[in-house]
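Since the structure comes first, as structure tokens, the remarks are kept for the end.
Yeah, one chain of the complex is gone here, protein chain that is, but the others are all in their spots.
By letter and in written order, the chains are A, B, C, D, E, F and G; residue numbering begins at 1 in each of them.
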Amino acid sequence: MKITVYLAGHIHGNWRDEFIDNAKAKNLPIEFVGPQPNHDLSDGIGEKVLGDQPAKRYKDDAASDINNFRTQVLLQKADVVIALFGEKFKQWNTAMDASMAITLQKPTIIIRPESLIHPLKELSNKANVTVETPEQAIDVLDYLFL
Amino acid sequence: MKITVYLAGHIHGNWRDEFIDNAKAKNLPIEFVGPQPNHDLSDGIGEKVLGDQPAKRYKDDAASDINNFRTQVLLQKADVVIALFGEKFKQWNTAMDASMAITLQKPTIIIRPESLIHPLKELSNKANVTVETPEQAIDVLDYLFL
Amino acid sequence: MKITVYLAGHIHGNWRDEFIDNAKAKNLPIEFVGPQPNHDLSDGIGEKVLGDQPAKRYKDDAASDINNFRTQVLLQKADVVIALFGEKFKQWNTAMDASMAITLQKPTIIIRPESLIHPLKELSNKANVTVETPEQAIDVLDYLFL
Amino acid sequence: MKITVYLAGHIHGNWRDEFIDNAKAKNLPIEFVGPQPNHDLSDGIGEKVLGDQPAKRYKDDAASDINNFRTQVLLQKADVVIALFGEKFKQWNTAMDASMAITLQKPTIIIRPESLIHPLKELSNKANVTVETPEQAIDVLDYLFL
Amino acid sequence: MKITVYLAGHIHGNWRDEFIDNAKAKNLPIEFVGPQPNHDLSDGIGEKVLGDQPAKRYKDDAASDINNFRTQVLLQKADVVIALFGEKFKQWNTAMDASMAITLQKPTIIIRPESLIHPLKELSNKANVTVETPEQAIDVLDYLFL
Amino acid sequence: MKITVYLAGHIHGNWRDEFIDNAKAKNLPIEFVGPQPNHDLSDGIGEKVLGDQPAKRYKDDAASDINNFRTQVLLQKADVVIALFGEKFKQWNTAMDASMAITLQKPTIIIRPESLIHPLKELSNKANVTVETPEQAIDVLDYLFL
Amino acid sequence: MKITVYLAGHIHGNWRDEFIDNAKAKNLPIEFVGPQPNHDLSDGIGEKVLGDQPAKRYKDDAASDINNFRTQVLLQKADVVIALFGEKFKQWNTAMDASMAITLQKPTIIIRPESLIHPLKELSNKANVTVETPEQAIDVLDYLFL
Partner (left out) sequence: MKITVYLAGHIHGNWRDEFIDNAKAKNLPIEFVGPQPNHDLSDGIGEKVLGDQPAKRYKDDAASDINNFRTQVLLQKADVVIALFGEKFKQWNTAMDASMAITLQKPTIIIRPESLIHPLKELSNKANVTVETPEQAIDVLDYLFL
């Protein structure tokens, strides 16, 4: 049995690559998918496809059309969703993705530092599992196959 | 035809009371529901029902059990969800409520100031309507009955 | 038992008023709902709520946000959907409303003149009943209560 | 990860073949499906299977039985739906397919020329992405795999 | 709490009237709905609304359009479905209604004489309760309110 | 807004009457429903309706047909499910009712003494709220209306 | 693209083998599944697994448990359902299977002789396609791949 995992969360740094490398090191039979990791491409994809927009808000709307399309395709094919929250960035779309996953009854893991326990308490409470580090999330995935 | 509207969003100040008063002034046939508006009661309801918890994170978890119970009962009975975002507070549970509503195909309106266009672009894009002020949201509700 | 009927279709002329009057003359226990019947208001509601938009296409997009919101609220509360097609106008949103209703397993009646049999054949085929005149649609509603 | 894309839209000309060739040129891992592209076969399939019908409208009804069957089988297996609208033809079944896809929460792209912005505004507004050319739709598909 | 019960089954004789009278004698808070009980009207409703059809099979198809519309409206509003089978008539639409109800998770009671145990064994097995007489079915409804 | 609460759990003693009395003393706008509280009637309802059965297991099967019918009707109409577990009795049908409610996304409260934390840990974990006494469950219901 | 087809209908004669052979002769990429074709095994499977039952009706009930289990497993995996009706046998479980399939939105084809148009008119009307011979049903399947 092979499963597909969607990695929701911000697209700064290279946490996804590390996460996938660590899972591969354990030989877990998992295919990983997620949002567009290139931040400039993610913000600019609307104008890249549709051409210049009349103002920043229309550029943003055009990009989010296409980013939401990507998320909906990939998240619907996923068996598990993992959402990473950090202290920087507003990350409302991470909360949106996690809540969509939970409402669709996708098994969901949240990763967040101890400092975010209070503002994330309702979302953690609805997710299946909440952990503090990516390594712990990989331990949970590993447990599926033990 | 009477409809029920769930008012998601932070529980600081008295924006809900003003919102409901303004809707009443237009004689809209709407019943409003929402989260517990008393902030101390909302944070403390877990210990109030279950007694003292061993640490703050367990107090938070007990409270969010009961707050999520309330939200699930009331939001499932709603015909429309309105979610208010502001510049203060993290408001991840507002994003969670809006995303749950959208995924359940509840018609949803987002209210946010112009300064939040960029971080809310994906959520705005999935909602039915995004406006900048509570008055505009009432105009949209009013349009249902014209 | 009282039922709610959503009257999808173009918003020119006064066919909805006549339809509702004829149903009332038969004392059918039905509440009728439908799209905004004032054509100028329907096209302008986006700018009326959100202010001027940078171009016609943005005006259209703002209006359709709010018109789709209205349709989703009212059509989800309906027990039956009736969709009127005529020879004028493209009426793609009528087709969209009828198809949404059928996919949601709402019982659906299509009204179309004989001249439109061929272009509407797939949609007619999926609807429960297809008739040629509003009077025939009222006969079908009447049959629910015989 | 391989995905399946349903290409809704009229069956005149060879736009589907060009679309598929252009996607293949980018090596996208996509299987394309769609309606019967042979127009005479599509219109005549009812009589071909069931024999002569008593009038044109019964011929149309028999054909749409089988065309709707085909659409339902293939569209339900699709991960993504793309719907092309043009200035010719009424294309109500394209609108029907797009609306069914959106209601089933299939990620959906609409392709339409600038001249059709107004009549398609409600449907565009509900789709994930609206573009003006097939090339732009392929760019959106391409973005899934970047 | 008031419930709605759909009485599926053949439309010969007056078994529905007797059933409803017996339930009323027990003061059960139930509203009963069901198919059109007038057999001639049921078979002829298609031509009555749409005019003469070219052959008997088209008359049948037009009638079943409207009878299925009626069933879908009323059965979707029901909390409970009761299906009566007897030794006469093929009653495939009774089996169809019972199976639709069971698949939609509507609580379902089947009434059938002992002689039909074998041919109805799969359907009985999927229904909640199978009894032999209408009086027994009323006893089961009565039990809801004890 | 009035809500309906299904009280799952064993049918020994009079805990339901006390529960309902305590809720009434708080003037909560709640209608309570639940399983047949008369234990002998609950075990014997199959033979009472269908006559003597050939052995105890068939008597049990006939009774459970009708008890499951009652549960399905009433639990589907409930907005909230409360399940009481105690140290006596196996109460597998209480676990069944709670799990059905949770899977149907009904907001659910579990009441269990401290001694049952370990064997109920998975079910508690999936429910919205777990408390130790009926009074605490009433406090949670009360919180809906504060 | 490969599809799975469930062949519902009576289990007398060898119509399924012929059907599958004819489909294979056209090289259609289809896997066929269906009910247990051995009539004695189908009727006796309950006692074969569970041992002797106290009367014929209990033997029937035990068999239908297992036959319904088989149908539910295989029909849920199917992309298409084909249901054959003939003049002999009551075939209520064929009607049950077809109605379950239609309610689950599985594309469905009914095969029935001309003599059964009237008693099957409601079920035919809800199915996607109704034909008179197995060869015509294969033509419809063939059309999926043209």
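Convention: a contact is a pair of C-beta atoms (placed from the backbone, for glycine too) under 8 Å apart; a residue touches a chain by one contact, two chains touch by 3 or more.
No experiment lies behind these values; they were computed from the predicted model shown.
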item: Interface partners of the hidden chain - shown chains only, full complex considered; value: A, B, F, G
item: Absent-chain contact - pick from G:His12, G:Lys26 or G:Lys48; value: G:Lys48
item: Hidden partner interface residues of subunit B, rising order; value: 54-55, 58
item: Contacts of subunit F with the absent chain, listed as residue ranges; value: 56-57, 60-61, 63-65, 67-68, 71, 85, 89-93, 95-100, 102-104, 117-126
item: Where the unshown chain meets subunit G, residue by residue; value: 4, 31, 33, 36, 38, 41, 45, 48-50, 65-66, 68-70, 72-74, 76-77
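Throughout what follows, only the chains that are shown with their structure count from here on.
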item: Between the pairs D-E and C-E, the one where more C-beta pairs touch; value: C-E
item: Inter-chain centre distance, subunit D versus subunit G - centres from mean C-alpha coordinates, in Å; value: 31
item: Inter-centroid spacing, subunit G versus subunit E (mean Cα positions, whole Å); value: 24
item: Whole-Å gap separating subunit C and subunit F, where each centre is the average of the chain's CA atoms; value: 43
item: Sites on subunit E at which at least two other chains make contact; value: 65, 68
